[in-house]
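Note that one protein chain is taken out, while the other chains of the complex remain in position.
And then chain A:
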Amino acid sequence: MKIVIIDYGAGNIQSIKFAIERLGFTATLSDNPEEIRNADKVIFPGVGEASSAMRKLKESGLDSLIPELQQPVLGICLGMQLMCNYSEEGDTEGLKIFDVDVVRFRESVKIPQIQWNSITSLKGPLFENVENNEFIYMVHSYYAPVTDETIAVCEYGIPYGAAFAKANFYGTQFHPEKSSSTGAQILKNFLEL
């Protein structure tokens, strides 16, 4: 199986590569459109600020490639947020895959949220063999509200979308590569889609 992690200079991609290797697979880091298009599975990571990450995607033309991909695609953290319509962070137009806008947590909670949160209302193959209320690692200041495309819910002051799915596209606000055995199971589920 050919797994490509999109390398556009935004994110902790080494950890994702290692997490995939711990599951017995290998992954290639690439920003080459041809290589990404030919992969069996594509991982779209992201850490940092939305508008500058989006700018990097545009520079390499990946902003038009990603929404057209046909194979399973998993966006992680900022990757997931960029797959949404729009983000308040840096007033950023997204890839418009998930039909939701990303907004900032209100000041009644500590920002960023940095904690192990528990996921509920799990739906679909990404969460096979994962129980409600298992813990995953969250670190973020912006969130996508719950919609029809939400496949896992977390709570931080309010309920919000911990994961989304639409056709071949998946996105997790949490970091499966940093979420211990639960995260490993979710990553494994994605690779086995």
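One rule holds for everything that comes next: a residue touches a chain if its C-beta (ideal position, glycine included) is under 8 Å from a C-beta of that chain, and two chains touch if they have at least 3 such contacts; residues count from 1.
What we mean here is this: contacts and distances are computed from a predicted model.
Novice: UniProt name of the unshown chain, from "Cytochrome c peroxidase", "Imidazole glycerol phosphate synthase subunit HisF", "Aspartyl/glutamyl-tRNA(Asn/Gln) amidotransferase subunit B" or "Carbohydrate ABC transporter permease"?
Specialist: "Imidazole glycerol phosphate synthase subunit HisF"
Novice: For a quick check of understanding: of A:26, A:64, A:115 or A:132, which residue touches the chain that isn't displayed?
Specialist: A:115
Novice: In the whole complex, what residues of chain A lie against the chain that is missing from view?
Specialist: 12, 14-15, 18-19, 21-22, 47-49, 107-112, 114-118, 135, 137, 139-141, 155, 157, 175, 177-181, 183-184
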